[in-house]
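All protein chains but one are shown at their positions in the complex.
In this document, chain identifiers A, B and C correspond to the written order of the chains, with residue numbering beginning at 1 in each.
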Amino acid sequence: MATKHLRVGMIGYNFMGKAHSNAWRQVNPFFPELPAKVELGTICGRNAAAVEKARETLGWQKAATDWREVVNDPSIDIIDITTPNDTHAEIAIAAAQAGKAVLCEKPLAKSVAEAEAMVAAVKKAGVVNMVCHNYRRIPAVAFAKQLIERGELGDRIFHFRARYAQDWIADPNFPLVWRLQKEIAGSGTHGDINAHIIDIGRYLVGELDEVCGMMETFVKHRPLMAATGSGLGASASQQMGEVTVDDAVSWIGRFKNGAFANLEATRFAHGRKNHITFEINGSKGSLTFDFEDMNRLKFFNAGDPQGTQGFHDILITDGSVHPYLKAWWPGGHIIGYEHTFVNTFADFVSAVVSGHSVQPTFEDGLRNEEVLAAIEESSTSRQWVKLKH
Amino acid sequence: MATKHLRVGMIGYNFMGKAHSNAWRQVNPFFPELPAKVELGTICGRNAAAVEKARETLGWQKAATDWREVVNDPSIDIIDITTPNDTHAEIAIAAAQAGKAVLCEKPLAKSVAEAEAMVAAVKKAGVVNMVCHNYRRIPAVAFAKQLIERGELGDRIFHFRARYAQDWIADPNFPLVWRLQKEIAGSGTHGDINAHIIDIGRYLVGELDEVCGMMETFVKHRPLMAATGSGLGASASQQMGEVTVDDAVSWIGRFKNGAFANLEATRFAHGRKNHITFEINGSKGSLTFDFEDMNRLKFFNAGDPQGTQGFHDILITDGSVHPYLKAWWPGGHIIGYEHTFVNTFADFVSAVVSGHSVQPTFEDGLRNEEVLAAIEESSTSRQWVKLKH
Amino acid sequence: MATKHLRVGMIGYNFMGKAHSNAWRQVNPFFPELPAKVELGTICGRNAAAVEKARETLGWQKAATDWREVVNDPSIDIIDITTPNDTHAEIAIAAAQAGKAVLCEKPLAKSVAEAEAMVAAVKKAGVVNMVCHNYRRIPAVAFAKQLIERGELGDRIFHFRARYAQDWIADPNFPLVWRLQKEIAGSGTHGDINAHIIDIGRYLVGELDEVCGMMETFVKHRPLMAATGSGLGASASQQMGEVTVDDAVSWIGRFKNGAFANLEATRFAHGRKNHITFEINGSKGSLTFDFEDMNRLKFFNAGDPQGTQGFHDILITDGSVHPYLKAWWPGGHIIGYEHTFVNTFADFVSAVVSGHSVQPTFEDGLRNEEVLAAIEESSTSRQWVKLKH
Partner (left out) sequence: MATKHLRVGMIGYNFMGKAHSNAWRQVNPFFPELPAKVELGTICGRNAAAVEKARETLGWQKAATDWREVVNDPSIDIIDITTPNDTHAEIAIAAAQAGKAVLCEKPLAKSVAEAEAMVAAVKKAGVVNMVCHNYRRIPAVAFAKQLIERGELGDRIFHFRARYAQDWIADPNFPLVWRLQKEIAGSGTHGDINAHIIDIGRYLVGELDEVCGMMETFVKHRPLMAATGSGLGASASQQMGEVTVDDAVSWIGRFKNGAFANLEATRFAHGRKNHITFEINGSKGSLTFDFEDMNRLKFFNAGDPQGTQGFHDILITDGSVHPYLKAWWPGGHIIGYEHTFVNTFADFVSAVVSGHSVQPTFEDGLRNEEVLAAIEESSTSRQWVKLKH
């Protein structure tokens, strides 16, 4: 049924490049009713040999080393940005100016000002745009949204409590990798993982009114990585360098609808690998979610008969009622991490064909930046900070 | 409101004696509406010094060494039997003949014939009788019974699957304690723990029609316990003795209502301490239970809206709807193992005052013996065995 | 072995009176090695008929209506205070002056000033004193303390995250009971349940350095309770009254050792009955606990071999290694809520005989009040607040 073709140019080819390539390859086989066929056109990166290898492994037609060339290639319909955060704005703005639909990895930008410029650019160009907060399309999260919209939690939300916890640097002897250096990584937990749970909160509960937070670098100095092939050995690896990003951020806040926000992001929680958890409490029920068990949603319905009230342990795999699952497998057969990208890209393809952006748009990305900036300001000023929007 | 007094004579004073004494002490303070006040009259055991010490610790008025004296004491109303299994029949029959209400620890007897004699005795004497299958009065189990009777699982039961798993002898070097010697213990897992899950099955699902099972002694020889004070030391402890009871029993069967039975009891499941689990599947729903988390019952209701179907994780602590809990604490405050005895004894006290036995009666104990005997026969004959009742 | 007798006078006889009476009754039977026998001497309350009924049900020797009489009764050794919070200080100070050992329910007082006076009084009198933060002696919590002290979490703690969530007023139509009125209850979630998790944090992690929090009354008006026997009926019950205590409190903070604190207490979390949860992350491992499953502790040991790392799901029922459990049942047989009081009282009895107070002392109660006051100040001033100690 799909006669239209959309050719993608992807800028960047590392971890996110692998996840995005997979999603582009999988989107038509699993969503055969989509109104367009996707072609993996050009993959782009600065290192010619590496990008050519990625092209072959990941299944792209062409490789390129100059992103401007790809952005301006008239045969390309969609620009997909998976490069480091500090390059998002420049590429996205150029892509919008070239009239391309733009899909950009999160966080949208490295500052509010940049994000504002990006929103202005896509608005001016009138192009379809999306920031890749893929966790919105975990079926359990999308179903949580449906339950809330249907009123299953009641007409008031009292609490949104979320945590994104990892443990990969909990050992103080873990070395000073690039992700712990501000000039390369931009920020630590804040932009990397706090951004995700802020987005989930905004998606499920609404806009924030004010925030108050604290950020910390628990381990301020770490062993430098030994120079590769240097033969310097153990003593060299004991030279220490400064960690210049945050290790953890913890904050409280209020949503505009009056709900409490309590969020925390950390890389110092031993045993937590990619532990994204949230609980929402409303006047008629509650929901809880844990990404490490992402095919489940737990729902307490205060309307159940009193004796049998208890969190429903819902396996979110039923394609006849749970979002996105018709595309996948029969009930009881779970999906994994990368499927969240395929679900996201399916909606993006439809949006591109229809010409109407779907959430989360660049504007959502901007709102997210504003919250991140407010928390950071609060952490420095030790004051509550109001959000503008 | 309770003006009537009931004086108890308890025969036996070890592990079960501790649990029963506690229940007699607690039954009035926690069930103040009971129609009688219990007095802890006489505790009885063969070792005078030990029983006197138990009397003081456990709070009994008198100590005795001759159970016949206690059974025939006219000031005693209730005989509570917590002695080893091979003495149950003789004491219970004498107590019935003396006109006492009789509460007997499980298993009721060491053979079907003995159990039949006990049932005949209590019937002839017309005395209130009960076998102490305390797990029926775990609130979650009693509530499961209510749900089934209300039809919440539908009009048909398809499966009853249960397991009682422990691990205290999973190490092959664990010594040959008395519980592993048939002449003292009677049987191994079969009478000790399989008896419990058989009782739960009979309580919740109904009578069995036929069974087929296997029993095994996995570790046939174990180190002898060193003789106390012998000075024989390590080499002596390496002398081996024969294990003469079963280590595990596994069996399948059919209930008279057509449901499948699949049960297993073992002391060889590392990590399982007192892991009594069951699952019941009916035409409208399912239930699961785990004793190590005994304040919960999980209930799947096929009548829930499709999208939010999932096992309800019910915390069984709500005194306004869950059985026995009004006696205890506010919702969310859990109870433990010994409370199952207090709940049981509360019902027994009411039964004694009313003159009408409540389940599980000696007749239930007899039915249980018949099932145990049938499984044992099946294990030997390697044939299916039909139950008579 | 116990020849010494200690006679208790208990002031108050409601919910906590029931729990305390049980603990006084159970402490000797379950801890037979204690150096003293406890006698339930006098129970005291203002309503003579009600206190007499409580005396009979709960097993006390005498009833009284004037607490001063009990405090000054020379035959009484211990004063146990379970009255409303606003009376703690006066009774405790009088008891100390009379030379009694004093056990006081939490929160210790209704202000820091009162708590200071109480600490001064017990110090001056040199009497054994304890504030009844019974959750410290949940075996899983006491074992968590042992693991931390042994260094199993490493030499640094990074995060303490705790929540005390209930749901009994989550329905906005729940009536305006006395606990929601400041003049009777003193405070809402703050003193009632936030106090508990603050105490657990102080016990396991240490003293706090600074805090920043927010408190809220989500539902500001509720239906008035119908006057008893008034015949006013439904329309009267729709008259609304003002809720004058907090519904929820959420706060962040820093411990003196640098760990992050993130705590929340609420009565608006549907499905959470008495959900006290915490997670502690250290440089070598993590712990998690949930009171609704209070016989378990989950422990992640970063020293485990990499492939089999994962939270150990520890059933805390092994009397040979887990605190307090030797007193109770064999492994796998769980205990419940009220056992935490029995464990606490056992340690208090030993303390009284030895003459040396054990934690948590009145000084701990004072520290707790200081934290509560700092959070409340922070919520009003919208500033971070430093703790003095």
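The rule is simple: a residue touches a chain if its C-beta (ideal position, glycine included) is under 8 Å from a C-beta of that chain, and two chains touch if they have at least 3 such contacts.
Quick caveat, the model's predicted, so the values are computed rather than measured.
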Give the labels of the shown chains that the missing chain contacts, considering the complete complex. A, B, C
Touch as defined at the start, partner being the missing chain; which of B:G282, B:G307 or B:G331 qualifies? B:G282
For the full complex, which residue in B:I252, B:V321 or B:V358 touches the chain that was left out? B:I252
Consider the whole complex, including the chain that is not shown, and state which of B:W67, B:Y164, B:F311 or B:Y324 touches that chain. B:F311
Determine and list the chain A residues touching the chain excluded from the picture. 15, 19, 21-22, 25-26, 28-29, 32, 57-59, 166, 168, 272-275, 291-295, 315, 317-318, 328-339
In chain C, positions touching the absent partner: 143, 147, 152, 296, 298-299, 301, 304, 306-315, 318, 320-322
Contact residues on chain B toward the hidden chain run 156, 158-159, 161, 163, 165, 167, 170-172, 212-214, 216, 218, 247-248, 250-252, 254, 258, 260, 262, 264, 266, 268-272, 279, 281-286, 300, 302, 309-311, 382-384
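What we mean here is this: only the chains that are shown with their structure count from here on.
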How is the touch graph of the chains shaped: line, ring, star, complete or other? complete
Geometric centre: closest chain by C-alpha means: C
Which is it for copies chain A and chain B: same residues on both faces, with over half shared, or different residues? same
What is the chain whose Cα centroid lies farthest from the Cα centroid of chain C? A
Per contact tally, chains sharing the most pairs are A-C
Distance from the CA centroid of chain B to that of chain C, rounded to the nearest Å? 35
Cα centroid separation, chain A vs chain C, in Å, comes to 41
Can you give the whole-Å distance between the Cα centres of chain A and chain B? 54
Which parts of chain C, given as residue numbers and ranges, touch two or more other chains? 272
